[in-house]
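Every protein chain except one is present and positioned as in the full complex.
Order of writing sets the chain letters: A, B and C. Residues in each chain are counted from 1.
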Amino acid sequence: MKLGLVGLGRMGSNMRERLRDRGHDAVGYDPNPEVSDVASLEALVEVLPAPRAVWVMVPAGQPTREVIGQLSHLLSPGDLVVDGGNSRFTDDHVHAALLAEHGIHYVDCGVSGGVWGRQNGYALMAGGDETDITRLLPVFDALRPDGERADSFVHAGGVGAGHYAKMVHNGIEYGLMQAYAEGYELLAAEESIQDVPAVLRAWSQGTVVRSWLLDLLVQALSEDPALSSISGYTEDSGEGRWTVEEAIAHAVPAPVISAALFARFASRQDDSPAMKAVSALRQQFGGHAIRRAAPAGIA
Amino acid sequence: MKLGLVGLGRMGSNMRERLRDRGHDAVGYDPNPEVSDVASLEALVEVLPAPRAVWVMVPAGQPTREVIGQLSHLLSPGDLVVDGGNSRFTDDHVHAALLAEHGIHYVDCGVSGGVWGRQNGYALMAGGDETDITRLLPVFDALRPDGERADSFVHAGGVGAGHYAKMVHNGIEYGLMQAYAEGYELLAAEESIQDVPAVLRAWSQGTVVRSWLLDLLVQALSEDPALSSISGYTEDSGEGRWTVEEAIAHAVPAPVISAALFARFASRQDDSPAMKAVSALRQQFGGHAIRRAAPAGIA
Amino acid sequence: MKLGLVGLGRMGSNMRERLRDRGHDAVGYDPNPEVSDVASLEALVEVLPAPRAVWVMVPAGQPTREVIGQLSHLLSPGDLVVDGGNSRFTDDHVHAALLAEHGIHYVDCGVSGGVWGRQNGYALMAGGDETDITRLLPVFDALRPDGERADSFVHAGGVGAGHYAKMVHNGIEYGLMQAYAEGYELLAAEESIQDVPAVLRAWSQGTVVRSWLLDLLVQALSEDPALSSISGYTEDSGEGRWTVEEAIAHAVPAPVISAALFARFASRQDDSPAMKAVSALRQQFGGHAIRRAAPAGIA
Partner (left out) sequence: MKLGLVGLGRMGSNMRERLRDRGHDAVGYDPNPEVSDVASLEALVEVLPAPRAVWVMVPAGQPTREVIGQLSHLLSPGDLVVDGGNSRFTDDHVHAALLAEHGIHYVDCGVSGGVWGRQNGYALMAGGDETDITRLLPVFDALRPDGERADSFVHAGGVGAGHYAKMVHNGIEYGLMQAYAEGYELLAAEESIQDVPAVLRAWSQGTVVRSWLLDLLVQALSEDPALSSISGYTEDSGEGRWTVEEAIAHAVPAPVISAALFARFASRQDDSPAMKAVSALRQQFGGHAIRRAAPAGIA
């Protein structure tokens, strides 16, 4: 089918290619003319046959809000917008309500797969009305991996449920990565282990911990066996935070996911104010030696 | 090759079958005559050609200690004992020293794969001398999954390193399981998610969190969609505790693995003494209502 | 000074008494006529001399919002409202803006001390404009413990800063309580400790861990040495959740406060969905025995 695609960054342009490979007429718009198929959002809307379907693939928050605001004026009743970015599920309700004022339908869709999705297919978690989801099934089927639809696609519920499912997916991802990372650090600290990358590689088949993330860690260690070129400074991109916030809102204990999130926060601190306080306390009550902070200007 | 196998429980008997399927002459001894190939440990030793290789597959701790003690008297210099159970790596040094007094060699081998190993093959992490490991390679190759040896086998280091690697594997396993479990609980608590098992199944392909453990969770949920037949009471079998102890010994932060371990401890408490103390404190300072404990005899 | 007090629950009525003891003319209104000094909120406003000061001491959320909404219509420009309840600091900005439309000033004030405050005095954390804070100093001085003002009172910042400081206070409180509780549980689990309450009491003087909370725990244990009459079911009242949310918003690692919060969540679960998932996984991969959930109707 003919589909508009807004946002041609790494994810968007890969998805355009995959859709075209599978016979869909994906027309992309991006402010960057080097990658864009059309000159403007208006032009994109014009080339699409009504009822139109436009898949938005831009960063969550303000960028997505802006595109959806513009589309609310450009599209017509009966058209359909999909937000395939990493929006917070709470934004979906705002977007859906705004578009509904203009008779425009809305579907949110969490997309997983990263840079590998172009080749392997993307897993998709969609939220919205049954009829809108059904209308998009050919697109979903083209984007997802081959095989049974239920193994890589779910209509998770009403508007917002797709991003909710994707948010939880990413929260789990934080916990999984941290579990492997703690095990890696312990192996690396133990002198009796002669070849840490070889141990992790030996878990690739037959073990309980085998997974795609493990394969990626084996790959990373094959390129850099002690990860000496990589800093531990680690960003977080929202979903981990939202998952813990939702756990709190639902009174669900989430010690593992929150620990993984806090480890990222800590990784970005040059020094920990909290640990300065602990160190100060130890000095106060025990006369324990403290380490002086380095003078400014000296690392 | 001809190999003695001591202990024919679920793991041992499955391994005997896999070895036989792949052309090895595995002779098993178990105190249970219904599964044993020979009448006694002495008889097992007698039927093996020198230099003998005996693989011990009995529960860690006292049972393994006893078998190895007996073998130290029955075997001859140049023979080789493999401990394939879930022994703590510190036991390996004791076992190796005891056997070395009699000129008997020792290899420790962590075995992963559970009930699926019979069919899929077992991942193997071995510790010991290079020559002993080399001698056992045909056995390792038969037990492990087909494919590249390095994907399911590692000679991790000297005596103890195999069980050390297996211990860390299991520690990671605790963290992975808990991460999925927290995500599952959050999805189940969120009313907008219409079909929790369907969401987890949709992560089977293409996602970052796809793994064998996820496949198993999908399988479990297909059998019992709300896990209503299963209690949350969860045992732990040693490796998780040892992993945290080793993390402490090496000053390695392990918030995720320890959180997963503590969640198991908590799952086995009818009521938490710690939370009684917190509840008592809230009553003391705030006059907050507390919940009275149920009288004895009433659940 | 003459002060209106809205809300005469445990906290409000205690504060009224303390204010009167210290020479202030505190007039209280409560919907319950048995404790109220006046018949209505209107009547309260009428008896106060302009510029009026009204201290609101009702539950956070909807009840506080309603009272402040009513006061916005009843009070006059130049009057002053204090919210002394446990409101989220984000509510303060809403309340201040609403009242400002009517020329009414607003101060938020976190109050700590619980049922002991009547006698010991309340610690106070205030947010608002300097002139409004200054106007209220006689009230603050009457409510707080005797001694240096800075030991129990702070003007923490603009509107919202008082409740923010109180929120963090309560978050810390969660962590402190859980630390004592974990230690208590460990002592109670160790057979060599003959008299757990005696050990905790011996920490009352001279130790690093001495505190008011410890005194309260000693008191609770003197009344019920094994806390056998108290259930571990523990409520949480908002500030702990908000503290973790703020930690997330500021990328501040908060493993201890979040662990304390999650322990409360877990204390209220009959069974843990997460641990059901872990237990199901262990059964899937290892054939580990699981505990069947009790049939419905049997605890």
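As a convention for this text, contacts are C-beta pairs under 8 Å (C-beta built on N, C-alpha and C of every residue); 3 or more make two chains touch, one makes a residue touch a chain.
This structure is a prediction, so every number in the text was calculated from the model and none was measured.
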For the chain not depicted, the shown chains it touches: A, B, C
Touching the absent chain when the full complex is considered, from A:Val6, A:Met177, A:Ile193 or A:Ala247: A:Met177
Residue among C:Lys2, C:His73, C:Arg210 or C:Arg292 touching the omitted chain: C:Arg210
Residue of C:Gly7, C:Gly84 or C:Pro253 in touch with the missing chain, whole complex considered: C:Pro253
Residue among C:Val47, C:Leu74 or C:Ala179 that touches the chain left out of view: C:Ala179
Residues from subunit B at the interface with the omitted partner, ascending: 208, 241, 244-245, 248, 251-255, 258-259, 261-263, 265-266, 268, 272, 274, 285
Where the unshown chain meets subunit C, residue by residue: 89, 112-114, 117, 120-125, 127, 144-145, 147, 150-158, 160-161, 164-165, 168-176, 178-180, 182-183, 185-187, 189-190, 192-195, 198-199, 201-214, 243, 246-247, 250-257, 259-260, 262-263
For subunit A, the residues touching the chain missing from this view: 10, 114-116, 177-178, 180-182, 184-185, 188-189, 212-213, 216-217, 219-221, 224, 227-235, 255, 259, 263-264, 266-267, 271-294, 299
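Assume only the chains that are shown with their structure count from here on.
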CA centroid of subunit A to CA centroid of subunit B, Å: 33
Centre-of-Cα separation between subunit C and subunit B, whole angstrom: 46
Residues of subunit B whose C-beta touches two or more other chains: 114, 178, 180, 182, 185, 189, 212-213, 255, 259, 263
